[in-house]
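Below is the structure I would like to discuss, written out as structure tokens.
Note that one protein chain is taken out, while the other chains of the complex remain in position.
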Amino acid sequence: MQVFGIWVAAFLTLCIYSFLYQDNPLYRFAEHLFVGISVGYGIVLSIHEGFIPLAWNPIWASLTGDSLSGLWKLIPIFFGLLFFARLSPRHTWLIRYPIAILIGFGAGIAIPNVLRANIFEQTRGTIEPFSVIHSQTTGTAVEVMPSGEFTVFIIGAVLMVIGVICTLTYFFFSVEHRGPISWLSKVGICFLMVGFGSAFGNTVMGRVTLLIQRVDFLLNTWIGSIF
Amino acid sequence: MKRLIPLVLCFIFGIVMIATQFSPHPISKRVYEEVVNGALIISPFALVLATVTLIQTHATRILRRSDHWQYSFVVFAGLITMVVIGVPFGPKNTVFEWLYNNVQVPMDATMFSLLAFFIASAAYRAFRARTTEATLLLVTALIVMLGNVPVGNLVWNKLMSWTPWVDQASAAREWILYNPNLSARRGIILGVSLGVISQSVRIILGIERSYLGGGD
Amino acid sequence: MLTKLVSMDRRIVFILVALAVIIPMLVNVNLPVSTSAPTQKLYDFVEALPKGSTIMLAFDYGPSSFPELSPMAKALLKQCFDKDIGVVALTLVDDGTTLASTLIEEVAAEKNAENGEDFVFLGFRPGITQVILGMGTEIKSVFDTDYYGKKLDEIPMMENITNYDQIDLLVDLASSNTTEAWIIYANVQYNLKIAAGVTGVMVSQMFPYLQTGQLNGLMSGILGAAEYENLVEVQDKGMQYINVNSFVHILIVLLVIIGNIAYFTQRKREE
Partner (left out) sequence: MKQKKIVLWIMVCMVMFISGTIAFSQEPAPIPPSEPEEAEVPPSVDPDVPSNVTAKDTPNDDGTSITVTWDIPPEDSGVVGYKILRNTNGGDFEEIGEQLTPLDTYDKREKINKYKDSKIVKDTSHAYIVRAIGANTTAESQQTAAVMAKAQWFHTGEIPLFISMLIFCAAIVGNVYYAKGGKDIFVRRIPGLEAVDEAIGRATEMGRSILYSTGLGGVSDVATIASMTILGQVARRTADYETPLRVPCKDPIVMNVLREMVKSSYLDEGRPDIYNEDNIFFITESQFAYAAGVDGIMLREKPAAIFLQGTFYAESLILAETGNSIGAIQIAGTDSEHQLPFFIAACDYTLIGEELYAASTYLSREPMLLGSLRGQDLGKLLIFVTMIAGVVLELIGINWITTLLQRVS
């Protein structure tokens, strides 16, 4: 069974790589199989890891036991069932109820968390290096940085503030980009490009490693299993 | 009925989720947990619905004999196999696990690994030093790539052996990633976060209604 | 010729990439790997631990990043088993469980390490923050049994281990933000020493923690794995993959340079 599994996996791997040459029946076969299998997998997981432990078990427990708290779960189930209204064209509008709940829920969760984790945290991260600069220059720092390293550090900190401000300026929409604003936003674009370049370069290694692993599988595990 | 109730529901759930996050009281904690759980229960139902749609789409394709209709049978085969084995026996069943490990995971990994090819071809085609911005993009990408693999330092140490600095290829990469890269990302994140907040405020207050679709 | 080079069919690029992977893999070329300071720091830390110490190893990655992170885990486990350092392993990611258990069993079989004597695999519990904080007071309160269903009380190695006080180092192998969680909750609140091995894409997020000394070492991506294999003197996937990686990187760099030369020569001629 294990050897058979390797052969199946190798066959499907090659089917998908054949896409690199052009569209062909083998790729179409793998693509459709992949879609079918993944939807099936999704259904099984949402029943076994979602519906049963989260809704069914608590309800069952309150039907057989004393505590009735599990019956609360009937409310979300009711709203979930409203999705089936989609099947009847006259009642389609009913699915707006569960969708509205999910959207309101998502929006409510987002506001404080985004403010905290992204805005406050990122602003602090930009300002903080200057407290190190202050403590280094006034001699209150625990560890004194070597002067060369400190210079690099100052350049980095100043560049960071300039970069953040210029990039943000690029994202000003209700002002026309003329004069100083246009200059700032041009510098911002330069920062963005450097950022994109480095993100691109940094991702290469991870993706190539994934490819190497697949080739390793084909060459060593699969072909290796033949000989 | 068709528009007002959804807007009210959206408002209530939004406000409740915000309020509970500012309150340490046990009752508010309990409400928070129940709502999070409730949302987790509602979402899977949407998938059941989607499956119905998927079956409809492919059934129509087969009935109408549209292009490549034969492949729709493959979709059904995969779907039915997983559901017939998985739903009654659960995801820890050996056959289900076998299918997952030898069919789904390899295909997932292979699709992911296609990126290596596409990254190379995108780099070859798009990295042309046409403008200042494009040049910046290209040069940083090259520096970071060389700093990532040992060859980068090897080449540096060979070429720059007359300078006192060693292993500067990886140091340059580190500096770029930590400095200009981070500030650009911060700029994007700050802007996007403001967008997220304003969108959420509009949704909760019922100003943004596009999710209701058109009609009445 | 030039026009052809400028608008080269991408399938030629694909073939070149494939060759740059397959040939070095078959031929086994070895390029020297120098060791970066953060990796060396981790190695030195583990090497300095006396016999009978314990490290905790968190396998916080799923199938999509295992090519990068599992070589690190292997090299580190080999070092620990060779030095008689106990290993308490666990995962905070649900799809990491099978990967982690297979890997540990494989290395243990190779090094003759005993489950329960030399290592323990606790498995997975949901809720990252709760798990990390909970183990700070008592590991048993979060994991009452190990992955194989054995009670922690009955495991000889766990006899003297109740919480982080008896753990000398935590190594987090991470593909997402788990390292930050370990630092915030286990290091700041319980003074647990922490090191990490992360995917290449994550590395830049870790620099600040290295600077502040909250990380006692860092392996970055497949390069970090190769460096570590080099230090513990094993030849494995890390070395092999980084060598192949070098070739693909060189190929891409060359492609970009050739593409630009061709593009500009063509443009000059047209003018």
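Going in written order, the chains are labelled A, B and C, and every chain counts its residues from 1.
Keep in mind that, in the parts below, a residue touches a chain if its C-beta (ideal position, glycine included) is under 8 Å from a C-beta of that chain, and two chains touch if they have at least 3 such contacts.
Treat the numbers as computed from the prediction; the structure is a model and nothing was measured.
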{"item": "Which residue of A:Leu14, A:Ile59, A:Ile77 or A:Leu115 touches the chain not shown here", "value": "A:Leu115"}
{"item": "Per the touch definition above, residue among A:Val44, A:Leu168, A:Cys190 or A:Ile212 touching the missing chain", "value": "A:Leu168"}
{"item": "Hidden-chain contact residue, picked from the options A:Tyr27, A:Phe51, A:Phe79 or A:Phe217", "value": "A:Tyr27"}
{"item": "Touch residues of subunit A, complete complex, unshown partner", "value": "16, 19, 22-23, 27-28, 30-31, 34-35, 37-39, 41-42, 86, 95, 99, 102-103, 105-107, 110-112, 115-117, 119-121, 123-124, 126-128, 130-131, 133-134, 138, 140, 142, 161, 164-165, 168, 171-177, 192, 196-197, 199-200, 203"}
{"item": "Residues in subunit B touching the chain absent from view", "value": "18, 22-29, 46-47, 49-50, 53-54, 57, 60, 67-68, 104, 107-108, 111-112, 114-115, 118-119, 121-123, 125-127, 137, 185, 188-192, 194-203, 205, 207-208, 210-215"}
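By our rule, only the chains that are shown with their structure count from here on.
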{"item": "Rounded Å distance between subunit A and subunit C, as computed from the means of their C-alpha atoms", "value": "20"}
{"item": "Rounded Å distance, subunit B centre to subunit C centre (Cα mean)", "value": "23"}
{"item": "Separation of mean Cα positions, subunit B and subunit A [Å, integer]", "value": "4"}
{"item": "Contacts with 2+ other chains: residues of subunit B", "value": "105, 109, 112, 116-117, 119, 123, 138, 141-142, 145, 148-149, 177-178, 181-182"}
{"item": "Touching two or more other chains - residues of subunit A", "value": "20, 125, 202-205, 208, 210-211, 213"}
{"item": "Residues on subunit A engaged by subunit B in the complex (per definition of touch)", "value": "1, 5-6, 8-10, 12-13, 16-17, 19-20, 28-51, 54-55, 72-73, 75-77, 79-81, 83-84, 86-87, 93, 96-115, 118-119, 122-123, 125-126, 152, 156, 159-164, 166-168, 170-171, 188-205, 207-208, 210-211, 213-214, 217"}
{"item": "Residue ranges of subunit B touching subunit A (in the complex, touch as defined)", "value": "2-3, 5-7, 9-18, 21-22, 34-35, 37-52, 54, 68, 71-72, 74-83, 86-87, 90-91, 96, 98-107, 109-117, 119, 123, 132-134, 136-145, 148-149, 173, 175-194, 196-197, 199-201, 203-204, 211-213, 215"}
{"item": "Residue ranges of subunit A in contact with subunit C within the complex", "value": "20-21, 125, 202-206, 208-213, 215-216, 219"}
